[in-house]
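In what follows, a structure is listed as structure tokens, so that the remarks can point back to it.
Every protein chain but one is kept in place in this view of the complex.
Think of it as A and B in the order they're written, each chain with its own count starting at 1.
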Amino acid sequence: MTSVPLTAGHVPDAHDPHATSTGLDNKKIAIWAFIGSECMLFASLISTYLIYKGRSKVGPFPHETWTDPSTGHKFGAILNIPVTSASTFVLLMSSLAMVLALAAVQNKNIPKRTTSERILGSSQLWLLATAALGITFLGFQAYEFTSFVHEGLSIRTNLFGSSFFTLTGFHGAHVTAGVIWLLTLFAIDRKRGLGPRDEVNVDIAALYWHFVDVVWIAIFTLVYLIK
Amino acid sequence: MTHSTHPAADAAVADHHGAGIEHAHPTWSTYWKVATILTLITAVEVWVYYVPAIVQSRWFVPVLLIMSAVKFAIVVLFYMHLKYDHRLFRVLFTGPLIIAMTTIVALMFLFGKLAARVGAVG
Partner (left out) sequence: MATIAATPAHAHESHAHPTGFMSWMSTVDHKRIGTLYLFTALFFFLLGGLEAEIIRMQLQGPNGTLVSAETYNQLFTMHGTTMIFLAIMPLSAAFFNYLIPLQIGARDVAFPRLNAFSYWVYVLGGIFINLSWLLHAAPDGGWFGYAPLTTRAYSPGMNIDFWVLGLQILGVSSLAAGFNFITTIINMRAPGMNLMRMPMFTWAAFVVQFLIVLAFPVITIALVFLMFDRFFGTNFYTTAAGADPLLWQHLFWIFGHPEVYILILPAFGLVSDVLPAHTRKPIFGYPVMVFSLILIAFLGFGVWAHHMFAVGMGPIADTVFGLTTMLIAIPTGVKIFNWIATMHGGSIRFTTACLFCIALVAFFTIGGLSGVMHASPPADLQQTDTYFIVAHFHYVLFGGSMMGLFAGVYHYFPKITGRLLSERIGKWHFWLTAIGMNLTFFPMHMSGLLGMPRRIYRYDAGQGWDGFNLASSIGAYILAVGTLFLVWNIIKSLRSGTRAGNDPWGSPTLEWAIPSPPPEYNFARIPTVTSRYPLWDMKQPALTSEVPHSHRGDKEMEVAVGGKTVGHPHPGPAAQSTRVSESEMHIETETYTPAQVGIVLPDPTVKPFFVALGMVIMLGSPLFMHEAQIREIAGNAAGHRTAMTMFWIFVLGGAALMVGSLYNWLLTPLESDHH
């Protein structure tokens, strides 16, 4: 008789999360590979913006004033640095809220003694705060886009308009996806509570969120500040 | 920073990763410090933008790029805890990042955005 070559107890189960070759979670490796891929995505967008910087034939321009020769209408420099600085700050703070949310999930089972510990340990609070800050950032972006269109810059106007709206729009789409992800986690947290065993699910959302933040750090300097 | 470090946080982390493969995690005080530093650098960046003397100097662009790179690195190292995490993740991120940065720089040369400066130095 050919023996069945095993007993269950001796088999490292391939689906046991601890049985991976590296001891790391599959999802985390996948999200980092995804983030690496996203580097190339945003590198292409940023390169195009920089290549087309200063090549638009007509205004409005980001940092310079422009007078339309046919109408005589004078356009100011279109980028609104104070508003964008505020939205940048909002996004940075959302990253802080995100790390606090992750820490709260990791430390869910530790008893909380003081009020500040209870606040810091509330994963729901920090997940919601992160999503809310993300929505605030998107609100700033919506305000920025509509005011640009009112001032006469659309995605069709010139090379700056095309590359600016596409680059920041792509970033905004990433923030939107992140907000939906965070709200989903928040809903799960409300429903059944997220504990240490959900750590990796919150961690990959956090890594994605911080990466989107990091991309904005680059965009803020390269698009808004460098003249 | 009174509520900076949860008394049991470190112990819990050590428990959770009992295998001892992973390094220590950043603590809550680290997170607050990082947020403060990020805010300060952003404030300096915006301030620099409004100082005509700096804007007109040749240091304007390099200074902004360096500050941006520092912010980038801080978020990746602490908030994305790459500093504390498995070496593999560092490889998975820095490899593509290097290729992406090199591609951007090469494209800048090819489209004549950097050639003028090199010419001036040469």
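One rule holds for everything that comes next: contacts are C-beta pairs under 8 Å (C-beta built on N, C-alpha and C of every residue); 3 or more make two chains touch, one makes a residue touch a chain.
Just so it is clear, the model here is predicted, and its values are computed rather than measured.
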Inset, instruction - Among A:Met40, A:Ala86, A:Val149 or A:Val200, single out the residue that touches the unshown chain. - result: A:Met40
Legend entry - Option from A:Gly23, A:Gly76, A:Gly139 or A:Gly193 whose C-beta touches the chain left out: A:Gly23
Inset, instruction - Give the residue, chosen from A:Val83, A:Ile119 or A:Ile155, that touches the chain omitted from the document. - result: A:Ile155
Inset, instruction - List the residues of chain B that touch the chain left out of this view. - result: 19, 21, 88, 95-96, 99, 102-103, 106-107, 109-111
Legend entry - Those residues of chain A which, in the complete complex, touch the missing chain: 2-8, 10-12, 14-15, 18-24, 26, 29-30, 33-34, 36-38, 40-41, 43-45, 48, 51-52, 55-58, 155-156, 158-159, 161-163, 166, 184
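The rule we apply is simple: only the chains that are shown with their structure count from here on.
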Legend entry - Inter-centroid spacing, chain B versus chain A (mean Cα positions, whole Å): 15
Legend entry - Of chain B, residues touching chain A in the complex: 2-3, 6, 8-9, 12-13, 16, 19, 21, 25-26, 28, 31-32, 34-35, 38-39, 42, 45-46, 48-49, 55, 60-61, 64-65, 67-68, 71-72, 75-76, 78-80, 86, 88-89, 92-93, 95-97, 99-101, 103-104, 107-108, 111, 113
Inset, instruction - Please name which positions on chain A make contact with chain B in the complex. - result: 22-24, 28-29, 32-33, 35-37, 39-40, 42-43, 46-47, 50-51, 53, 81, 85, 88-89, 92-93, 95-96, 98-100, 103, 106-107, 109-111, 114, 116-117, 120-121, 196, 199, 206-207, 210-211, 213-214, 217-218, 220-222, 225-227
